[in-house]
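The following block contains the structure, expressed as structure tokens.
All protein chains of the complex are present and in place, except for one that has been dropped.
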Amino acid sequence: MIKNFDTRAVLLFAAMFAALATVGFAQSWPLALAIVNLCLISAIMSLGVNIQWGYAGLFNVGVMGFAALGGVAGVLVSVPPVTEAWQAGGSGIGVSLMLAIGTIIVVILAARHVPPGNTRRLVLAAIIVAGIFLIRAFFDPAVELIEAVEPAKTGYLGGLGLPIVLSWVVGGILAAGVAWIIGKIALGLRSDYLAIATLGISEIIVAMLKNEDWLTRGVKNVSGLPRPVPYEVNLQQSIWFQDWAETLGVGVVEFSSIYVKLCYAGLFTIVLLIVLWLSQRSLNSPWGRMMRAIRDNEVAASAMGKNITGRHLQVFILGSAVVGIAGAMLTTLDGQFTPASYQPLRFTFIIWVMVIVGGSGNNWGAVLGGFVIWFCWIEAEPVGLWLMDVLTSGMDEGNGLRKHLLNSAAHMRLMTMGFILLLVLRFSPRGLIPEK
Amino acid sequence: MDGPLNSFLLLSNFVLVPGMAYGSQLAIGALGVTLVYGILRFSNFAHGDTMAFGTMAVILVTWLLQSWGVSISPLPTALLALPFGIIATIALLLLTDRWVYRFFRREKAAPVVFLIASVGVMFVMNGLVRFIIGPNDQRFADGERFIIKAREFKRLTGMSEGVTFKTSQGLTILTAVIVVAALFWFLNRTRAGKSMRAYSDNEDLALLSGINPERVVMITWILAAALATIAGTLYGLDKSFKPFTYFQLLLPIFASAIVGGLGNPLGAIAGGFIIAFSEVTVTYAYKKFLAYNLPPDWAPESLMQLLSTDYKFAVSFVILVLVLLIRPTGIFKGKAT
Partner (left out) sequence: MTGGYGGADILHDCTIGVEQGEIAVIVGPNGAGKSTAMKAVFGMLSIHQGTVQLDGEDITRLNPQDRVARGMGFVPQSQNVFTSMTVEENLEMGAFIRRDDISDTMNQVFDLFPILKEKRRQPAGELSGGQRQQVAVGRALMTQPKVLMLDEPTAGVSPIVMDELFDRIIEVARSGIAILMVEQNARQALNIADKGYVLVQGRNRYTDTGAALLDNPEVRKAFLGG
């Protein structure tokens, strides 16, 4: 039985790579590799969601937020610090940070010492409002100063100037921290609440990244992030590379693009394999068995004295951290951080489709789902466009409906994803590679 | 002398009136979510996009009517198109139920499966709306735009602060009153409405009493469709219609429903106004307000705004979190624990 499943998985993966190779031959190899790189990142995100959903049945609708946290880590770690900005507003930001911590401490103390009731509510509200105004008294001028430092080029604090690969770890940690807070609040209540809370936090995280220009440059984006791999231009100018390209009989420009993408693919594959290996280990460990026992029968597990909320918190944090890592990797690959690109449909719901289609609870399934769905997502647009073109070919060139349909073809993708999710959920809820 | 009065007018103009209108919109939206939760026992993530679909249908019919020269000026034509939009949305939701949710009901699937299915439905509806009308802003308000303009108000009263009262705001508040009254009449006075409450209260006993669950579910979707279309149209008239904004409304609407107690209609209304007023008061800049009430040299220089409007969703979220921490069943006791 198990052997059957394995053959099935192997066949499916083989088919997937064949499809990618087809793109390579039919369209171009750089394109195929670009798809592969995003497939790898998708697969990691999908593994993270699978840890939450597949292992424990937690419904996280805020994948986008955790991915965005990973993305901002890319900026905060890799960009060199903007010294003038630090000089201008660093101290103000520092003071407001201290004040924020102070306010929280005072609130906690007040909550402990003032007897409950309306007085306490009033006192707490007053402390919070006063705290906010006090913080803003330092924060606002500092922000203004920072954002005034060469706004066209910087206008933000910059980062630490460390290798960007480090941000993958930092992104994971940031995401884990936020997941801890959300989990503390929403776990242990019914499943809808976690879904709504994660939806909310992800919207807020993205709103912050868009608006806190002093930290992230907001919608002005941070581009030109340092790379962990060589630059195409440098490669094209090196003699050894030109020779190599010549030996292989490929154009230097194309080969440099392929080479760089392969470097990324190598790095991402390493991360994917590590995450996958750890996921598999944990799934088959006593801990993983306990998680699945809890998922399948909470009442019984609770009766056996298992701390369900505590376990769920662990899983939620781990899964979110993996998503954060993938988010940082994505920013690394893009070489830029664009807060406006974080769309819930692209970053939350597609990942869900990946997990469900791949096979909830099966790590290999999640990986395959990441590949398959990303591939479909990319290829759906040209196919949709082509489809619309064929469908409307009978119409006049200037026909309004034809124009409208051609323009709207892009939105077909959303519908397609929705249909795939609904169809799989109904007709094959165990996915492509079912859980054993 | 006129300071306090002027400052009150200022608040009315920027907090009270917009808050009432927005609260009404949220309340009607949250009623839809809470009804579906009460009967089908899942949080319907597709509700925001149902609102978008309904509004889109209304907009298309409005355009059609406008092209025919039909008008009920000074009222917006959209009001005339509303029934058609509601019918289209009812058809959509009943089809969705037949093709998606009914299967999971028969399977007795876990609530989280319904939740995921509703996400799938959300995708499809979202795509459908964008496919038909595009992802951009659409304005469809016509007729008289204002009941009272600030300038007229100043002229009439001689105050230095004016109050603007938009037609859309007046309509929203009036419609909300009518809708809520009609809904409560339905739930409390009619056989079908009572059977809905009975089913929501105790499913097994409702079955024993011979209440047909499929019928209850059907009525629920019809009500949800009507509420979603009305809420969406009012919001669109008041602000503007953009599919993505309607998806984002999901958070304040859920927050309203949960704050009031999921499954409790009265709570949804209270929740809607709580969220709306919190959002408006927290994001309002109090500089001018304080200037009216404080001695001149105390007047603040900054905007005196607690939170920038970019973070208005954070307000819903914080209230939601507080409710989850302090009283997960909501202010009025809801069904969820």
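Think of it as A and B in the order they're written, each chain with its own count starting at 1.
One rule holds in what follows: a contact is a pair of C-beta atoms (placed from the backbone, for glycine too) under 8 Å apart; a residue touches a chain by one contact, two chains touch by 3 or more.
Since this is a predicted model, take the numbers as computed values, not measurements.
Within the full complex, the chain left out of the display contacts the shown chains B. The residue touching the chain not shown here, chosen from B:136, B:160 or B:202, is B:202. Shown as candidates are B:105, B:154, B:194 or B:287; the residue that touches the absent chain is B:194. Along chain B, the points of touch with the absent chain fall at residues 191, 194-195, 197-198, 201-202, 204-211.
Rule of thumb we're sticking to: only the chains that are shown with their structure count from here on.
The centroid of the Cα atoms in chain A and the matching centroid in chain B are 30 Å apart.
Per the touch definition, chain A reaches chain B in the complex via residues 57, 59, 61, 129, 132, 136, 140, 185-186, 189-193, 195-197, 199-201, 203-204, 207-208, 210-211, 344-345, 349, 352, 356, 407-408, 411-419, 421-422, 425-426, 429.
Residues of chain B that touch chain A in their complex: 37, 42-43, 45, 100, 103-104, 110-113, 115-117, 119-128, 130-132, 134-135, 247-248, 250-251, 254-255, 258, 262, 302, 306, 308, 310-311, 313-314, 316-317, 320-321, 324-325, 328, 336-337.
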